[in-house]
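Structure first, commentary second.
Removed: one protein chain of the complex. Kept in place: all other protein chains.
So that you can tell them apart, the chains are marked A and B in the order they are listed, and the count of residues begins at 1 in each.
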Amino acid sequence: MEMLSLKSEILTVRPSLETGRVRTFVGRYTSQIALAPSVAIASIFVYGFMLWTAYISFSASGMLPDYHWVGLRQYYNLWSNPIWVQSAKNIVVFTFLYILLTTVVGLFLAILLDQKIRAEGALRLIYLYPMALSFVVTGTAWKWILNPGLGMERVLRNWGWEDFRFDWLVNPRFALYTVVLAGVWQASGFVMALFLAGLRGIDEDLIKAARLDGAGGPSIYRRIIIPLLGPTFVTVAVVLVQQALRTFDLVVALTNGGPANSTQVPATFMYKQTFERSQLGVGAASAVMIFMTILAIVVPYLYTSTRKASDEHA
Amino acid sequence: MSTHEVVLGTGLAHRVTRVVIYSALLFMAVIYVFPLLVVVLTSLKSLEELRVGTIIDLPAAPTMQPWYQAMFTACIGTSCNGLAPYFVNSVMMVVPAVLLSTPIGAVNGFALTHFKFPGHNWVFAFLLFGVFIPLQIVLIPLAYVMGSLGVANSVVGLILVHVIYGIAFTTLFFRNFFVTVPHEIVDAARMDGARFLQIFRRIVLPIAIPTVVVSVIWQFTHIWNDYLLATTYTSGLTSPVTVGLYNMVASTTGTKEYNVNMAAVFLTALPTLLVYVFAGRYFLRGLVAGSVKG
Partner (left out) sequence: MTKNWQGYMVRALLAATVFSYAATASVAEEKKLEVLHFFTAGSEAAAIGVIKDAFTAKGYGWVDLPATGTDTLNQVLRSRVTAGSPPNAVLMHSNEVKQWVDQGALVDLSPIATKGNWDEVMSKGLIPHLKLNGSYYGVPTTVERTNWLWYNKKVFDKLGLQPPTTLDEFHAVADKLKAAGVIPLAIGGVNWQEATLFETVLVAVGGPDFYRKAIVEQNEEALKSETMIKVFDEFRNMNKYVDPNYPGRDWNIAAKMVMTGEAGMQVLGDYVKGEMVLANLKPNVDYGCAPPPGNAQTYLSVSTAFVFFKSKDASVEAAQDALAETTFDSTVQLGFNLKKGATPARTDVDSAALDFCAQASYKAQVDAASHGQAFPAISHFEAWSPAKSGIFMDVVSTFFEQPSMTSKAAVDQLVTGLKTISE
């Protein structure tokens, strides 16, 4: 205790640093000094590591890094691996359905909640709570509910639907949809919150004017409100797409990639190759593929939004 | 800031519409609550009851035994101490990681908006990039660095990693908030000769409390819920609770004890759930204030 209080005094009393030339330097470059550690950290831990992984994807690395340059061989191996091709197909289907359904459900809930609803706070909380959960929790819970034999199947059979069969979790044709289902359940509340924020920002007068023109509810939404939510749609799409492309924990906990690799996604593939199969080079190549895809979507978005921001606040 | 109630009508039509809206909302609420309900119901039943009943039956003889087992006696590998030691790890990881990453983000956000310098937008973009990086890409080099820093396979190492990759998020939150704070407030203080840290502490931080709340909630849930970094950089009894949970569920000894597993699921989720129940309102308010709008 003594030691600690002493230490904190030393930390607070340091006048000598800010005298003379040092003081003017610090005064002029305060912002840069404050940001420097974060910039340094990002340079190493984000950009440096990215470049390192990119380099490894062109190397002969197997179990451990090996800096022997082999050109595009790892990429060739990657794309001739049927499980990678399957993963790539899966992620396209998953991302499309995940974004579509999450947006539709989120928007639907937001519009309903925007109708002067009693107990709005409680309902909002109910829709939002899945977002608080770990994907491992979500995956394990849904695995139990979808368990063929013990889960919903038995419930419906008990209700008298004797030969009801709900085997999506173990059926290679449908297992991917269980991942979509759990993902939508988890993310739609968050999207609802974003849309609700967007809705609340819309000028009431526009709607009044439309109503005076004799427009009914649905058409006001279609013609006026939803178009005004444009920026929110973009935000939602960008948030969801980069989430979807990185999907990992949910798959691991729910299906672990099976059955028959029908739920294997690039992130699980990458992890498997790198950490279980001693194929570091292929793993790095797949990581680069994931990252390039995210870049292609995010960079245009960042470019336009930071430009807009600087225009606004210039 | 107003609700709209666009779907208007008169008299009977109005009432019918209201009934439809409320039914739809309630129906969706049931769907959202359902998984959590099943988890809780399952965790309160005995194995025998699980064998004969269905997942939505109410427990005939509710028992807290599975909860006790999940927390203190369930086996993970050859050690049978339940989730408790992993819980302790998670708490020791999440508290310092949140307390460190939030102020860094606040200072960054403030510097990027009120003490501008040429190229501040580039610096922002440079830092923001970290939000989008798939963490798989950094796993191997990060393992090297952690090893050479001597923090591999430890809670301290995880704290470090979560702070490093949390900065992008916290910076984003605070920068987007401070952009909305009028320059006059800061400029007036500058005239008085107050410098960066003083302005930050006395003037800016107090009005940024909602954003602090958003940042803390976001970081807390993300770090608590992380599985990828935890499973890569820790093993055995140094792991946080998500890894403990996964290992408990994935390793079976004899019979799968679904009731204990579900109790473990609920216990793992409880801290973040509580944060949402008690602070979720502020989180939403912060969202509306523009924290997450890019």
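Operating definition for what follows: a contact is a pair of C-beta atoms (placed from the backbone, for glycine too) under 8 Å apart; a residue touches a chain by one contact, two chains touch by 3 or more.
From a predicted model like this one, the values you see are computed outputs, not experimental measurements.
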Next on the checklist: I'm checking contacts with the chain that's been left out. Which of B:L47, B:C75 or B:A194 qualifies?
Outcome noted: B:C75
Checklist entry - Which residue among B:I21, B:I140 or B:V265 touches the omitted chain? => result B:I140
Item to check | On chain A, residues whose C-beta touches the chain left out of the figure | outcome: 1, 4-5, 8, 60, 62-64, 77, 80-83, 148-149, 167, 169-170, 172, 255-256, 258-262, 271-272, 274-279, 282
Checklist outcome for this item: Where chain B meets the left-out chain, the residues are 75-79, 92, 95-96, 139-140, 143-144, 146-148, 152-156, 231-233, 235-238, 246-247, 250-256
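The working rule: only the chains that are shown with their structure count from here on.
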Checklist entry - Which of the residues in chain A come into contact with chain B in the complex? => result 27, 29-32, 34-35, 37-39, 41-42, 44-50, 52-53, 56, 65, 109, 112-117, 120-121, 123-138, 140-142, 144-145, 150-152, 154-155, 158, 185, 189, 193-194, 196-197, 199-202, 204, 207, 211, 217-218, 220-221, 225, 231, 235, 238-239, 242, 245-246, 248-249, 252-253, 267, 270-271, 274-275, 280, 284, 287-288, 290-291, 294-295, 298, 301-302, 305-306, 309-310, 313
Item to check | Contacting residues of chain B [partner chain A, same complex] | outcome: 1-9, 21-22, 24-25, 28-29, 31-36, 38-39, 42, 50, 54-56, 104, 107-108, 110-113, 115-117, 120-121, 123-130, 132-142, 145, 164-165, 167-168, 171, 179, 195-196, 221, 224-228, 232, 242, 245-246, 249, 258, 261-262, 265, 268-269, 272-273, 275-277, 280-281, 284, 287-288, 292-294
